[in-house]
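Before I ask anything, here is the structure I am working with.
Let's turn to chain A:
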Amino acid sequence: MLLALQSLTKTFVGMKALDEVDFELASGEVHALLGENGAGKSTLIKCLTGVYRRDAGSILLDGRDISPDSTSRAQALGIGTVYQEVNLLPNLTVAQNLTFGHEPRRFGIISPRAQRRRAAQMLEGYGLDIDLDRDLGSYSVAVQQLVAIARAVELSGRVLILDEPTASLDDREVQMLFAVVRRLRDRGLGIIFVSHFLDQVYALCDRITVLRNGCRIVTERSDSLDRVRLIEHMLGRELAAQEESEKRHRRSAPLAGEPLLSFAGVGRRGFVEPFDLEVQRGEVIGMSGLLGSGRTETAELMFGIRRMHSGTVSDAEGDLRLNNPRDAIAAGFGFAPEDRKTDGIIADLSIRDNIVLAMQARRGWLRRVPRAEQKRLAADYIERLDIRTSGPEKAVGELSGGNQQKVVLARWLAMNPRFLVLDEPTRGIDVGAHAEILQLVRELTARGMAVLVISSELDELIAVSDRVIVLRDRRQVARLSGSDITLENVVHAIAASDEHREVSA
Partner candidate 1 sequence: MPAAVKRILPQLITLLGVMVLVSLVFPDFLSIDYSDGRLVGPVIDVLKRGAPVALLAVGMTLVVATGGIDLSVGTLMAITGAVAAAAIVAGHGLVLAIVLALAAGLCAGGFSGFLVAVVGIQPIVATLILMISGRGIAQLITEGRILTFNMPGFAFLGSGTLLGVPVPVWIWLAVTALAIVIVRRTALGLLIESVGINRRASALAGVNARVILIAVYMASGLCAALAGIITTADIRGADANNAGLWLELDAILATVLGGNSLRGGRFSISAAVIGALIIQTINTGILLAGFPSEYNLVIKAVLVILILVVQSPSLAGDLKRLGSQLSRRAPRRSAKAAPQRSDR
Partner candidate 2 sequence: MKKLLAISVAVMGFGTTAAVAETVGFSQIGSESGWRAAETTITRQQAEKRGIDLRFSDAQQRQENQIAALRSFVAQGVDAILLAPVVSTGWDNILMEARDAEIPVVLLDRRIDAPDDLYMTAVGADSVHEGEVAGGWLVDEVGDRQCNVVELQGTTGSSVAIERKQGFENAIADHPNISIIRSQTGDFTRSGGKEVMESFLQAENGGRNICALFSHNDDMAVGAIQAIKEAGLNPGEDILTVSIDGVPDYFRAMANGDANATVELTPNMAGPAFDALQAWWQDGTLPPKFIQTPSTLYTQADDPEGEYQRRKDLGY
């Protein structure tokens, strides 16, 4: 066995993140590591890569007990990691990134030629034809990911950990990545693959290990573990039936179709073409389109992040001014942005602080939300949204992605907005939190709130929306409602002129 974890245990303040977990990785194997957020996947990886020290248990590499205490130590031992957010240096060239820290030197001086030669060797067999002298940042995430893999393989060469590598790749890029991973597997590397995309897991992995609440639930060959059982293992409950009922329960029409907001001719030159949109109380509007089609940009106009060059927004009482987010919030809008880490959470602040932030900003600095009220709000939303945490004072940055998203949602729900914009609310979130957030959207609309959901996951969008708007080239190209909302119709609208993109699962 290449790598064996035995009874690995790691405890954080009052929480067992890993509880005597066993895990084995053979060379020439791609092994999926699955589980909901908070199941212990990232803790396990961090123990392996020397970010955390285990509290108990052992890590055997080729039968030898190791205890890496830093990422570089782990690398030297043979364990390399590539994360979802590529952590290379975008402002250095590809060659510099590949050889960073191990630059070939002549007489103590870095030799650019040798550096380039070395980089070219490293990239051999990855099917990449790129300019080694260009800044890494000028290439797509997929290319950066492959460069990161090449670097990790070169430096470590025994075990490769891929943590959510496909989250921001399109289908073609995923295929490219998989080809590389398979080739590395055939070379005898052991590969640990962490992903939320079950299709990809089945397509790529030989074995699957499921973690839940810090315990190993199952390890099985992927061809003998069917999907429904897998999901049941992950959630610890029966999902199949629930999903079915959800799909059948297409909701009836929104609350009597009461008009709430009206966007008329709203647009911004070179950003979003002018559009009209009537928003009704209690409805869910889905917004679909490819990356770059203007979805996020539309949301930014609606929320006053960018100023509109044309058009008006009005409600029953008259025109609204939306020059900045504060105006939008004053008008009863909320916005949960796509990039939670940079635009949503205040990582170092507590859950409580994050939840009251918008409310506090609205009240002004002089009228502090009383502490008791803050505590009540935090406790309330931690319970209502099932935020998994050891307490309301925990820094949000230490939570898993799904729980961070819930905190951002809680921030807006505390404001009781009438119009909530959710940009990719379920991205990077595990199956369980996923379903919870969709459930939440339905509850909110039942109480009259209008919600605009932007999502690339069409299944989800179709399941939750009363109307779907499809964008292409910064323009609304289709509006679907009622029984017209089908996967086929949406895909057709998106793809209308350019057929090359398939819908990813």
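Regarding selection, all candidates are chains of the complex that A comes from, given by their letters.
Following the convention adopted for this analysis, a contact is a pair of C-beta atoms (placed from the backbone, for glycine too) under 8 Å apart; a residue touches a chain by one contact, two chains touch by 3 or more; residues count from 1.
As the structure is a prediction and not an experimental result, all values here were calculated from the model.
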| item | value |
| --- | --- |
| Among 1 or 2, touch partner of chain A in the complex | 1 |
| Residues of chain A that touch candidate 1 when the two form their complex | 11-14, 53, 303, 305, 324-326, 329, 335, 337, 342-349, 353, 356-358, 360-369, 393, 395, 411 |
